Every structure is written in structure tokens, then in C-alpha cells.
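Presenting chain A:
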Amino acid sequence: MNNAFIAVLRRDLLLAWRSRADLLVALSFFVVVASLFPFGVGSDPDQLRAIGPGVVWVAALLATLLALPRMFSQDFDSGVLEQLLLSQEPPVAWVSAKIAAHWLSTGLPLVVVSPLLALMYGLEPGAIKVLALALLIGTPILSLIGAIGAALTLGLRGAGSLLALLVLPLMVPVLIFGAGSVDAWASGIGLRAHLLLMGGGLFAALALAPSASAAALRITMD
Partner candidate 1 sequence: MLEIHDLACLRGDRLLFRRLGLSVQAGELWRIAGANGVGKTSLLRLLCGLATPDTGEVRWQGKTIRQERESFHAALLYLGHAPALNDLLTPLENLHFACAAAGDAVSPSDCSAALTRIGLGQQLDLPAKVLSQGQRRRVGLARLFLATQRPLWILDEPFTALDVAAAAELAQVIAQHASTGGMVIFTSHQEADFGMPVRTLDVGAFSA
Partner candidate 2 sequence: MNWDSFAAFIDMGGRGAFVWGSYGVTLALIVAELWALSRRRRDTLHRLLRLQQLDTDRSAT
């Protein structure tokens, strides 16, 4: 079982490292989008502090969305995906590896960079930590849900906008509880409920998304 998982994970991380310039582009997109809002909303500190978590989360959703097509398209074009579908090990194994590699190369950097943006929005240290923790739990869910959309829209013209239409509505709950956890912490309600719910969401996504993506890939390659 783990032969294919490890092989695909190591290879995808190696490929991510070799094309790290693209990853920096995706990361800079996240920073640029998040720093656009003050130009539209004004630089009043209280207002920015209020919308900060929400803005960072929306930017994280869009950054993940931008990086999703890359999860399968390179292997789809080169024919590697065909060979993977013919592996004797179940497709859930290597699909999970691809999703994990995608999160490590595009999702985790968002978590690492989020304190920088949180400072830009004037959040106090405690809020910065909560935001990073919420992103840490939330971004894997975004990658998992996004994987299903990426598999379904593989090889279609206009796949980018179609992918956004498919997966963004499904990501709204993660956005609600992710951004909500910072407000809950700030207002003293405590963030346990939010993080527990997101944890539950993460395990549900871990259980369902890989097999749904594998089924979608098999259908796409049919």
C-alpha cells in the first residue's frame, strides 16, 4: 500500500521543489490579494482589524484555487496519470499522496506567511496565532475538496473558472469557521468549538475526498 503512496509523495515534493518559482508566484498571489483590500476599504485600523481574518481567509481560498489545476494537469498531459491508474495499488493511495504533496507545497506556505498579513491588518499576537492555527486545520480541507473539482474539470476548456464555480460554494463552511474562530477568540467566546468542528470537517474530508477524486479521475480518463 505505501509503496505507491511514498513514491508519488516523494516525486511530487521533488517536483514542487524543482518548480519552486511557481510556488513563490502562487504565494505572492496570496499576499497581493490580501493586501489589496485596504485600498478598497480604507486604512482605518479598527476596520482593518475587524475584516483582517476574513480577508486573509478569502485570499487563502483564492490562492488554493489558483494552485489546484496543477495537481493533476501535468501528469494528465504527460500520460503519467494513465500509468498511475494502472498501478496495482488502489488509486486512493496515490491520489491521497498527490493531495498531501499539493497541500505541503501550496497550503502550508499560506499558513507560514499568514502572520505577516495578520500584522498588516493590525491583529494582536494572540489573534495571529489563532489565525495561523485555523489556517493549519482549514487549508488541508481546501486541498481535499479542491482535488475533487480538479479531477472533474481535468482537460476541459475554461477549467479554471469552472473549478472555482464547483468548489468555492463547498469551501464556504471552512471559510465561516476559519475566519469565525479568530472573532470567537477575540470576543472571549473561545475557539474550541470552531476548531473542533473544523477538525471534524478535516477527518470527514480525509475519509471521503480521496476516493471521490479517484472516482472522478477514472471517469475523466475513461
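The candidates were selected such that all candidates are chains of the complex that A comes from, given by their letters.
Basically, a residue touches a chain if its C-beta (ideal position, glycine included) is under 8 Å from a C-beta of that chain, and two chains touch if they have at least 3 such contacts; residues count from 1.
Remember, it's a predicted structure, so these values are computed and weren't measured experimentally.
With chain A as reference and 1 or 2 as options, the touching candidate in the complex turns out to be 1. Contacts from chain A toward candidate 1 in the complex involve residues 3-4, 6-8, 11, 14-15, 18-19, 74-75, 78-80, 82-90, 94, 221-222.
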